[in-house]
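Below is the structure I would like to discuss, written out as structure tokens.
Note that this complex is displayed minus one protein chain, with the remaining chains in position.
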Amino acid sequence: MSAAGGGIVTRLAPSVAAAVSIAAFLVLWQAVSKAGLISDQDLPAMTTTFRELWSMMHTHQFWAAFARTVRGWAFGLGLATVLAVPLGILLGSSEFAGRAFRVPIEFLRPIPSAALIPLLFLTLGTTLKSEIFLATFGAFWPLLVQTIYGVRDVDPIAIDTARSFGVGRLERLYRVKLPSAVPYIATGLRISSAVALILAFTAELFMGIPGLGQTMNVAESFGLTAQVYALALATGFLGLGIYVVFSALERRALRWHPSQRLAGA
Amino acid sequence: MSGRTYRSAAIAAEIAVPLAILAAWQVWTVNANDPLFPRLSTILVQFREMWLFSQFELHVVPSLTRIGAGFAVAVVLGILLGVPLGLSRWGRLLAMPHVEWWRAMPPPALLPISVALLHSIGNRQKISFIAFFCLFPILLNTIDGVRGIDPTFIETARSYGVRRLERIGRIVLPAALPQIFAGMRTSLSLAVIMMVLTEYFSSTSGVGYVLLISKNTFQLAPMWAAIVLIGVLGYVLNLLLILLERRVLSWHRGWRAAEAQ
Partner (left out) sequence: MSTSGERLLEIRKLAKTYGSGAKVTHAIADVSFTVDDREFVCVVGPSGCGKTTLLKCVGGLLRPTRGDVLLRGRRVTAPPEEMALVFQEYGRSLMPWSSVRNNVVLPLRHKNLGRKQRNALVEEALDAVGLTPFIDHYPWQLSGGMQQRVAIARALAYQPSILLMDEPFASVDAQTRGDLEDLILRVREEFAITILFVTHDIDESVYLSDRVVVLTHGPTEVKAIINVDLPFPRDQIATKELPEFAHLRGHVYGLIKREQVESGEELAATLTTATKGDRP
């Protein structure tokens, strides 16, 4: 009965708690706005916001903007991956190259991509190219660093074993080092996917490039606060979706990792 | 290559590569003669003129104040909320949906809302915005740090009658501190980014504001000087945090090294 495998209560608890918690927040939001604690202009009611979102979702323009943001994100992340992973493997597997380029990477890494927006305004202009450049630049660094760590963090015993069996350098790379680096790359992808979205949106918001960010900017300048909130919600859902997908990927990669498999055996 | 030759070559490369990149930049910008990409030498001159020290007080101080205050609030709140959440399963079940949502939300999407909700574009809005998003790395790392504490530490303290509050102060907090510092490092770089975003969006002072204005007035050298400053600020702040961490967590390095033997 209730003693079956762990207990129904323990298994349902997380979902129930989550539902209760979210519901409480929504109710609180509604109460605060209805009670007039914050003016309607500054904080639209919860129901108003969701209604606005719902009606927006019936328009073509919303989905066009949504698709554009996804496009900018996808290109940015894709380009960053294509550049960062091979470079990371190179810098990670060659100690010399890694050391040589350590200082430039440490200096360029902390530069917030957002600081490049004015430069992009004046060079590539307010086009999709700028959005992709920004997203790529931002997503590049976490992925590069994680790939380097991953290639470096290989178990020395595994390498020594391979070497003692006469496995050549290149083969060691793709048979031992790369599989070992996969979880790190997965972590890098999770971080970079979030960064790429932030920058794609930022580019749209600040440079008026078509997408959710630009739509929000326009709504704000017309004082359509409910729309601004609704768009924030939509962007939040997009971000949540990306996060869920990439952290699931990351968890899979971690489970698959040789060290974890041995632990489970 | 012998060991010593290799090591000297590596050190030489570590110095040569950055210098080579800077030299290449100078040469390329001189040749290109593009107003959008001033010479490195011009940028450096402009950098010194602006930031040391004529516009330091006008812009750098407000930016640093916002970063500092936002980061401090994030640290305090992150630890105050993270410790109980790390200790309480029910607390986590209730809080995690919210934490996951705000953590996944792209910060710029909340820029207009933060201005509207807080009815300001001054320090109040900026510090709140920075603090809000810097909270989550620290919060999550504090929770992980607390959850990862070896139960033997806690059991030992319990068996000696150390009471709950004292256990938290003397056992839980020090044990979780290494993980908390990892969160702090992430948050600090995030703070710099948030500062730029929020100043660029709506401000009347600060480095981000300078970035915006110089773009609008087509002043390229000041714009580049601002970009370089932002990079330098991020680097220096990160360095300071690492130095602090080294001091506070010196025991941790020694402990880990001893365990590895």
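All chains are identified by letter, namely A and B, in their written order; residue positions are counted from 1 within each chain.
Here is the rule we go by: a contact is a pair of C-beta atoms (placed from the backbone, for glycine too) under 8 Å apart; a residue touches a chain by one contact, two chains touch by 3 or more.
All values reported here derive from a predicted model rather than from experimental measurement.
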(request) Have a look at B:21, B:171 or B:232 and name the one touching the chain we're not showing. (result) B:171
(message) Using the touch definition from the top, which of B:8, B:41, B:88 or B:156 touches the missing chain?
(response) B:156
(request) Since one chain isn't shown, list which residues of chain B touch it in the complete complex. (result) 150, 152-153, 155-163, 166, 170-171, 174-175, 177, 251-252, 254-255, 258-259
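Operating definition for what follows: only the chains that are shown with their structure count from here on.
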(request) Return the distance between the CA-based centres of chain A and chain B, expressed in whole Å. (result) 18
(message) Under the definition above, what is the set of chain B residues touching chain A in their complex?
(response) 6, 9-10, 13-14, 16-18, 21, 36, 90, 93-98, 100-101, 103-113, 116-117, 119, 189, 192-193, 196-197, 200-201, 211-212, 214-215, 218, 220, 223, 226-227, 230-231, 234-235, 238
(request) Please name which positions on chain A make contact with chain B in the complex. (result) 13-14, 17-18, 20-22, 25, 38, 41-43, 95-96, 99-104, 106-108, 110-112, 114-119, 121-123, 194, 197-198, 201-202, 205-206, 212-213, 216-217, 220, 225, 228-229, 231-232, 235-236, 239-240, 242-243
